[in-house]
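Quick one: the structure is below, questions incoming.
One protein chain omitted, others in place.
Chain lettering (A and B) follows the sequence in which the chains are written, and residue indices restart at 1 in each chain.
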Amino acid sequence: MKHLLSIEQLSREEIEGILDRAESFAEVGRRDIKKVPTLRGRTVVSLFYESSTRTSSSFDLAAKRLSADVVSVKAAGSSVEKGESLKDTVATLSAYDPAAIVIRHPYAGAAQMVAGWTAASVINAGDGKHEHPSQALLDVYTLRRKLGSLEGVRIWIVGDVLHSRVARSNLIAFNRMGAEVTVCGPPTLIPRGIEELGCDVAYGLEGIEEAEVVYALRMQKERMSESFVPSLREYAASFQIDSRRLQPRQLLMHPGPVNRGVELSGEAIDSPQSLITEQVAAGLVVRMAILYELLAGAEGAPSGEGESSRPTPIGTPA
Amino acid sequence: MKHLLSIEQLSREEIEGILDRAESFAEVGRRDIKKVPTLRGRTVVSLFYESSTRTSSSFDLAAKRLSADVVSVKAAGSSVEKGESLKDTVATLSAYDPAAIVIRHPYAGAAQMVAGWTAASVINAGDGKHEHPSQALLDVYTLRRKLGSLEGVRIWIVGDVLHSRVARSNLIAFNRMGAEVTVCGPPTLIPRGIEELGCDVAYGLEGIEEAEVVYALRMQKERMSESFVPSLREYAASFQIDSRRLQPRQLLMHPGPVNRGVELSGEAIDSPQSLITEQVAAGLVVRMAILYELLAGAEGAPSGEGESSRPTPIGTPA
Partner (left out) sequence: MKHLLSIEQLSREEIEGILDRAESFAEVGRRDIKKVPTLRGRTVVSLFYESSTRTSSSFDLAAKRLSADVVSVKAAGSSVEKGESLKDTVATLSAYDPAAIVIRHPYAGAAQMVAGWTAASVINAGDGKHEHPSQALLDVYTLRRKLGSLEGVRIWIVGDVLHSRVARSNLIAFNRMGAEVTVCGPPTLIPRGIEELGCDVAYGLEGIEEAEVVYALRMQKERMSESFVPSLREYAASFQIDSRRLQPRQLLMHPGPVNRGVELSGEAIDSPQSLITEQVAAGLVVRMAILYELLAGAEGAPSGEGESSRPTPIGTPA
């Protein structure tokens, strides 16, 4: 595996392999020295055209815990502002011979294009409404730790499915792992024909009691002005997951950042059923695993000789 | 000591302990390799909701010189902009299991709240008008190096005392170290009842000759529009410390950044009595000492076994 551009590209076995690797990094994370020397002397470029706290900090820290040097470029305050094309920016950053480029971009397909322009491994950290594969992997990881397996698990994904790359990547990943997915939201926010991806559709929360897992999506405030929802208040009245709707045996997930009081009530967020913090913790180890698989696995391993160019056993502290 | 939330919480002995530790880091700073391995493999999160050069760069570099990995989150360009609550942001960052979170926030009490939401050690890098304890510690450190002791030293704090967390933290710290403090400024900028904290009050610079130390505060330009002062020019006419007012035997301090020509004249800033640069240098070693005390001291020491989990003698280069 050279790039991680989509969940679509991954078989169930490849997903399981990444999750197993992430488990071993979780063990590293419980040590005092939460670091391994795997990517020492190699460079990871983080190129974010949309603002982000959790995804960008998670990838940055993942790379640092693998001992890589990190170059972070944000669209604001960079030559991106001067109108440089994505292609030229990638050519520029590729000239540093990075091991990987982590890219977030508002256009669907951007990561795929970047992969055609660079010798580095490319990791899609979100491309428009298309995909967000590391999010899907961390969500599968979180559920697998909690439930052992996703086989036959019923998951409802609730909210703005139409505009959500998380919904799309997670639907594919959950299906691939054997879960049964229902997508739920107002008709204006459910893409036509989504059933063909292998899911049920619900236009209201009736029936959500059957789910073992409720996965709420972030409601983008700008959707109101675009007339997809009449108001956040009305959206919340019909689709907010609150502590009355959430059953004690149900698990609650959300990709963050949460709009408290919109898609989730404060009580629900803070309830014992909420896995939101576990998801963030999972993000770090899953992203370490992704970097490891792409850069230090069988194919991606450095080819030189010497102590540190051999694939480093994860067990060795940095 | 788990957190550093205020100067209020520290006894004179605890302050002395941090300053002694800072002295040993000053010795490290005179070496070619200005670095120790104390926090190798541990993560320090820096979360700044207000802009800052000196405090944020000082904490970041302090953490790096202790060999920690640093995750810096600024309010701009982060999910903070998307309206995520402080609580949720802290939960997110805490999921990385950081050793410490350094927080600056415009609301008094923010650091205290953060301490209730995370397992990490929390360091208050300024919370509204409340406290800025690392600033007070570096100022005491600077004076102790210069004068040996603060016992009986007369210090005038001049300027916008009302809105200044630095004034508040320094007043407490100077008192605790035995100094005699006078706060001085226009009546609109001196909080009522401040004498109860243990200081004299002056509404003009008359009498400032008695001080051994003149500590000028930054005048926020936005105070003019709020009618606290009629104009910066009038403020400067009455309260600017310039080379005529400054006695040759007096020491001059300022928390920075300075408004040249407002609270201080250019000549005063550049005079031999000015300790402003020493204060910044002190900031680095004092913040190393704070991180060390919280994270590698008796209680904060890593509990595992093995070479690097033992508290590292400061003398050992990284």
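The working rule: a residue touches a chain if its C-beta (ideal position, glycine included) is under 8 Å from a C-beta of that chain, and two chains touch if they have at least 3 such contacts.
Being a predicted model, the structure only gives us computed values, none of them experimental.
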Query - Residue of B:Ser243, B:Asn259 or B:Gln273 touching the missing chain in the full complex - result: B:Asn259
Requested in this report: Using the touch definition up top, pick the residue from B:Leu5, B:Met177, B:Ile269 or B:Val286 that touches the left-out chain.
Outcome: B:Ile269
Report summary line: Missing-chain contacts on chain B, rising order, are 29, 31-35, 51-54, 57-58, 60-61, 64-65, 74, 76, 221, 256-260, 269, 276-281, 283-284, 317-318
Report summary line: Across the whole complex, the chain not displayed is touched by chain A residues 40-43, 69, 71, 73, 77-85, 88-89, 91-97, 302-304, 306, 308-309
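We adopt the following convention: only the chains that are shown with their structure count from here on.
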**Report entry** Between chain A and chain B, centroid-to-centroid distance (C-alpha), Å
**Finding:** 38
